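Here the complex is missing a single protein chain, while all its other protein chains stay put.
So that you can tell them apart, the chains are marked A and B in the order they are listed, and the count of residues begins at 1 in each.
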Amino acid sequence: MALKDSIAWYHFAAPKNFYPLAGKMIPWFWGLTIVLLLVGLYLSFFVAPTDYKQGESYRIIFIHVPAAWMSMLIYLVMATYAIIGLAWKVRLADMMASALAPTGAMFTFLALWTGAFWGKPTWGTYWVWDARLTSELILLFLYIGFISLQSAIDDPRRAAKASSLLAIVGVINLPIIYFSVQWWNTLHQGASVSPTMAPKMATIMLTAMLIMTVAFWMYTIAIVLMRVRRIILERERQTTWVMELLGDETVGEKDGRK
Amino acid sequence: MLEIRDLECVRGDHRLFTGLNFSLQGGELLYLRGSNGSGKTSLLRTVCGLLEPTEGEVLWKGGNVRSQRDEFNAELTYLGHLNGVKGELTAFENLQLGGALSGLAVSEDDIYHALERIGLGGREDLPTQVLSQGQKRRVALARLLLSQASLWVLDEPFTALDVGAVDQLAKLIEAHLQKGGMVMFTTHQAVDIRAGAVREVNLDALDS
Partner (left out) sequence: MSDGVLTSGVQGGLFAAWRAMLVRDLTLAMRRRADVLTSLFVFIIVVSLFPLGVSPEMSVLRGIAPGVIWVAALLATMLSLGRMFADDHQDGSLEQMLLLPHPLSMLVLGKVLAHWLVSGLPLVLLSPLLGMQLGMEGEAIGLLMVTLLLGTPVLSLIGATGAALTLGVRGGGVLVSLLVLPLYIPVLIIGTGAVDAGISGMDYEGHLSLLGAFLVIALLTTPLATAAALRISVE
């Protein structure tokens, strides 16, 4: 059984075999994303009770908190793929790492943006140098560094290796950065945006938040699979299977035009 | 001693060669042929361990060079397109520091002697940036005189050299082979090197 499993892993670690598998999985993950997003948004905006202190504006945390969770989680997943890619020379892992980065950066940006919009009605200012927001900002810098380094190197193999190494350096630093930012924040007695209603948060609110998180997860998987398929075609374009595949498609297009 | 197994090299989108096999024993000269862009430099760099092969392996005394890098490097001298000579340092300092870095016991006399032999006598203490292209190349070649490595990997060693220096280098290679050393090289010039055993690898003749 274990052997069989490991063979399956091995099989699908080859970009050639993963490409069609990913293609089959994408619609399912999109479907899950849409369903969960609809349920989650309905719960967040219509079912969850109005906060007695913050009114309706607090509802942005149903997007803000899951986005912040995802932004950190994706960096960890990305670094894990980077380690696998570098240590075991699995090309698909490198590709997954590069495919994850834009989505991670997007969630980081979303978390910052929604945080700012939550901050305005709550503290009357868009930005506070709070530990979470500051860490999130630094995380955005790390994502941007990863993406910039990758796009600055022309050779795809070298780009993948260099950016994987950067992701690993980043993930080692991440706890140190978080810790120092936390500490800096307590020292300067800055504002804290942590949702204080957490202990008495209604079950319905927690449910909504979790559903939103799962919806974001499904979205991430769907979009990353789409992106990784494109990256596979780009990086494997000299191989015969991609040439055959693209050859078929161009023939198909020509036929279609007739 | 040196063995190349099923080597494949991909640069960017282009597969330069695949399924390359050959071996090299002490006293043998390997002449690497191929047109521009056929992957000669990439092959030499892969043998040295600077490039990671996409497939296959380079073996030294039966073990993969990547798992015994220090031992392999101690027996290797590589001369690439770039001289690896510091313009701000004199020819003497370049060789002295180079020797210390590779862990060789090189005396000052050895260095002066080597520079004399390679035709840089009297220019030992000039910063190499004021030397001509050919003279800079000679500084790099002087490393071969001081080296105790058994494998020489030379990428176009004859470029920028005048007739006299080409002749001298050819003699140097012959002497190294006679001592049981190995040489791998590429060149566009027709150079006459007498060696006991000459192997040829033509990258154009491989089907990829």
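One rule holds for everything that comes next: a residue touches a chain if its C-beta (ideal position, glycine included) is under 8 Å from a C-beta of that chain, and two chains touch if they have at least 3 such contacts.
Remember, predicted model here, so these are calculated numbers, not experimental data.
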* Contact with the hidden chain (one of B:Val58, B:Leu76 or B:Leu115) -> B:Leu76
* **Absent-chain contact - pick from A:Leu37, A:Ala116 or A:Leu149** => A:Leu149
* **Where the unshown chain meets subunit B, residue by residue** => 48-52, 70-71, 73-74, 76, 78, 80-89, 93, 96-108, 111, 127
* May I ask you to list the residues on subunit A that touch the chain which is not drawn? => 86, 138, 141-142, 144-145, 148-149, 152-155, 157-158, 161-162, 165-166, 168-170, 172-173, 176-177, 179-181, 183-184, 187
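The criterion applied here is as follows: only the chains that are shown with their structure count from here on.
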* Structure fact -> Per the C-alpha means, the centres of subunit A and subunit B lie apart by a whole-Å value of 47
* Structure fact -> subunit A partner, complex, touching residues on subunit B are 10-15
* Across the complex, what residues on subunit A touch subunit B? -> 154-157, 237-238
